Each structure stands twice: as C-alpha cells, then as structure tokens.
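Please find one structure pasted underneath; my questions will follow.
Every protein chain of the complex appears in place save one, which is left out.
Showing subunit A:
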Amino acid sequence: MTLLRKLLLAAAGLLPASVVLAAPALGAVEKQPLNLHAIGMFFVFVLGTLAITWWAARQTKSTSDFYTAGGGITGFQNGLAIAGDYMSAATLLGLSSLVFAKGYDGFIYTIGFFVGWPIITFLMAERLRNLGRYTFADIVSYRLDQNKVRIFAAFGSLTVVCCYLIVQMVGAGQLIKLLFGLDYPVAVVIVGALMLVYVIFGGMIATTWVQIIKAVLLLAGGTTLALMAMSQFGFSYETLADKAVQAHASGWNIMGPGSMLADPINTASMSLGLVFGIAGLPHILMRFFTVPNAKEARKSVFYATGFIGFFFLVVCTLGFAAMVIIGTDPQYYVNGEIGGTLMGGGNMVAMHLAKAVGGNLFFGFLSAVAFATILAVVSGLALAGASAISHDLYATVFKKGKASEKQEMRVTRMATVGLGIIAILLGILFEKMNVAFLVGLTFGIAASTNFPVLIMAMYWKGLTTKGAIIGGFAGLICALVLVILSPAVWVTVLGHAHAIFPYDHPALFSMPLAFLVIVVVSKLDRSVRADKERDAYADQFVRAQTGLGAASASAH
C-alpha cells in the first residue's frame, strides 16, 4: 500500500486518475458486476487462512506466542512476511501504473523505495533483535524511564497504526468494490471481521502465516503475469523497449529520466519519509522479534530485500509491457479513446494486463491476491496497535510489570476488538473523504517520531529520557502541522486556494528537527537520572553487540 500511496501523492497531477487506494479518484469508481472468479478464489484463500488460524490458536499459549509467535519463525519465513508487509496490492497496482504512465521515471522511484532495506540490514536488524522483545518501546525504554518512554512510544505507535488503518480500510473498500463488485460497507466489514478472527485467535503466528501465503501468491502471480506478458515479446527486453517506444505517446522519452523530478525537494522529502518511515512502522519493527535470534533476524532482511528487489523489477517489466499490450487496445479505455482515461481508473494497469494475457480466470486470481494483501497488512497493523496498548500501556505502565500473562492476553484481545471496531467505523466514515493526506502523515510521523528516537536509543550514548520525549514530540507536532498546511489538507480538504507548506511530505523538515531537538535537549539534561541513563549505555552496547540476555525463542 505504502508505495502506491506515496507514489500517488508524489505524482499528484501527473497520474491522470489518481488511485485505487489513495481514494480521491475513487469516488467516481463505478461498482462493477460481481466477479465470481475472484470471489471464488478469495473464498479459497479465506478458508485456508482460517484453517491456519485454527492451528495457530492451538499453538498460542503465552503472551510471547501471541505477540511474536514465540520467536519461532525462521529467517526465511520472516523474510517472506517482511516482504509481504512491504509489497502490497498497491505496489503491484501503483508502481506498474506509474511505469506505464511515465516510463523510466517510474523505475527511478522504484529504486528509491528499495534502498532503505540494505540500510536496515546493516544498521538495525541485529540490534532490534538483541535488545527488543515485543515492541520497539522495549528498546527505547531499555535504559530510559520506563513509564514516560512507553507512554510516548505507545502514543507514537497508535497514531501511526490508526492513520494507516484508515488508509487501508478505505483502500480496501474501494478496491473491493472495483474488483469484486461488492458494496463498500460490506467490503470494509468483511476486512475488519476477518482481521479480528486472525489476530484474536491466531495472534502473531496466524498473522505471519497469512502474510507469508499472501507474499508467495503475490510473487507467483506477478512473476507469472510478467512471463506471460514477455512471451508476447519473445522474452526480449530489446523488442519490448522497441514496441513500447512506438506505442507510448511520449515515445523515446520513456527510456530515460524525465519530468517527474521537476520538484526535487518534494521527491527528496518523500523518499526520506519512505525509507526511514519504514524503519519506524510498528508492524514492520515487530517482525524482527518473531525470529529466534539475531542471526535469523539478519537472514530475514536478506531474504526480504531479495524478494522485494525481484518483485520491483518484475513490476517495472509489467509497466513497460502494459504500454504495448494495454496502451494500444481501445477496449481498456473509457469510450475506446486510446490515451484517455483507463477503465476503472489509472491504477488498474496490472489488472487489465492480467485480463489481456491471462483471461478472466487469471484476472480473478490477481484480484483475490489484492484483497488478501490488504487483509494481511491490516492484521499486522492491528496486532502492532494492540501490543502497544496491552504490553506497553497496560502491563508495563499501568500494572508496573506485574500483570499476569492471562490478564495481558485478555487486554490484548480487547484492544484488538477495539481497534477493529474503530477501523471499520472510520473506514466507513472516511469513504468519501480524500485520505491521501493520511499517507503523508503516517510516514511523516513514523520517520520523525518513532525512527529518530529508536535509532538514537540504539546508537547514541548521550540520549536521555527528556531528549527522547521532547524530541519525539517535536517531530510529531512538526509532521502534523506541516501535513495540515500541505496541499493535501489545506487545499484539497479545507478548500483554501494555496497551501502554506508547498510539499506533500514533511519528513525532509520534521525528521532533522526531531534529531536536532533530541540532541540539544539530551545535552542540556544535567539531572542525575540522565547521568545514569548515559552510564547504562555501556551495558546496553555489550548486549546489542553480543546478544547477551536477548529474549530467546519459546520451547515449541
């Protein structure tokens, strides 16, 4: 999802009809006739995942099983699940549409979305695993004031989770209406209800397996589609390039960098938010705690990076192939006008391609995968939100670490139900709203609140509680204010003529501010507590490097 929405925001105005998931153009989307192939295949997927949930429920005995699958997921499995969290329906739909419309520029964006992963491998994966247990607040509060830091971290996590849940729910409703021909509220309720079942009964074990299955389906579906499309070009990229240049309105321009970098500051801000926002998304961070040790954590990012890179290359191939196969076929355009509006909106390129090269059955399969994708991401989000409430707020802050496992599990499940209901209600409430700003907000807050505090806690001896909290809130408020003043809210939602802040993404400004405030406030902090916190870094460093005392996998 993330990619797509980012893309869309960045490309606002560039892409003819914005997007499936970012919703603005979707108001105009016609409900489609019932798509029986898609519904049938989705039904099979749901049955399979429910069976897994039933199995997972029997494995889920402790809080550790519930939050992190008992640390019993292998590196390879977790790699698929991380890749699944990152590659969504929106990646497939949004990136291929972007390449379809813009050629090489779309490819440049794709590369930008990829390079954050190696950095996470080099600098974060093993420290996350060695220092954390259930939530990223474990790491931040390692040597800082437990209560204050956990309240702050839970606040940051929940803000990100709620914003992102709304975006996902609205996207789900619109996409399902479009692909399956179901009513919007029906679609939202189905997504919410299935998510509740997965998370409440199956916890992280079920959530992870749903994500793995979906990642495999998405990789297989995308690759098959690319192979079928490339067979029309004799599997030659040279032939593909030749025909794409002939077919595309921009001709030769699609083969090199072009117009999309006209606004480098917005681009830089977006890519910064995306790269570092990922490293601040609670549901992604939680994935690092599901493996038994740092070795598996590293392996999982290695696999994830490989799958993501491969998938991105496949998606770019789809975009170019679609220029020829879809771009020259009037039946995919409204009123048959080639170069006009695509049927179903500008984001349907990959779906049309599936129909063109694979027929209705394959189109149905890909639609079902898209639905499954949303379901998997929403489940991960709900689990991350629920664990912030039960582990950070309830068990640590409210009960001072004295809650029994039973109590904690009960609170988690109640929190999940609460989040599920909120997600369904907000999803329905926001149906007609332009939720594009929530994407900027989600990644802006993740990159300017969670990420700076987390990375400083792991790498900087001088960090103090005061610095972390004041700096984190500075980033949060700055990101929030800038998004409100940005075109997406100030102009589109509030109806003013000009935006006060000209860019859609706040990260370029709010993230450095957060770091600056963290450093300055920590340096000025002369309290006794602060000295103790600085001294405690030495031991934390030993643990981060050697894995001494790291939470271990549960017995089964």
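Throughout what follows, a residue touches a chain if its C-beta (ideal position, glycine included) is under 8 Å from a C-beta of that chain, and two chains touch if they have at least 3 such contacts; residues count from 1.
In the analysis below, contacts and distances are computed from a predicted model.
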Can you work out the missing subunit's protein name as recorded in UniProt? Choose among "Urea ABC transporter permease subunit UrtC", "Succinate dehydrogenase iron-sulfur subunit", "Membrane protein" or "Protein translocase subunit SecD".
"Membrane protein"
Of A:Leu36, A:Ala51, A:Ile111 or A:Ala193, which residue touches the hidden chain?
A:Ile111
Which of A:Arg58, A:Lys295, A:Lys432 or A:Lys523 touches the chain that is not shown?
A:Lys295
Kindly note down the residues of subunit A that lie in touch with the hidden chain.
104, 107-108, 110-112, 114-115, 117-119, 121-123, 126, 131, 133, 138, 141-142, 146, 237-238, 241-242, 245, 255-258, 261, 264, 294-295, 298-299, 301-302, 305-306, 309, 312-313, 401, 536, 538-539, 542-543, 545-549
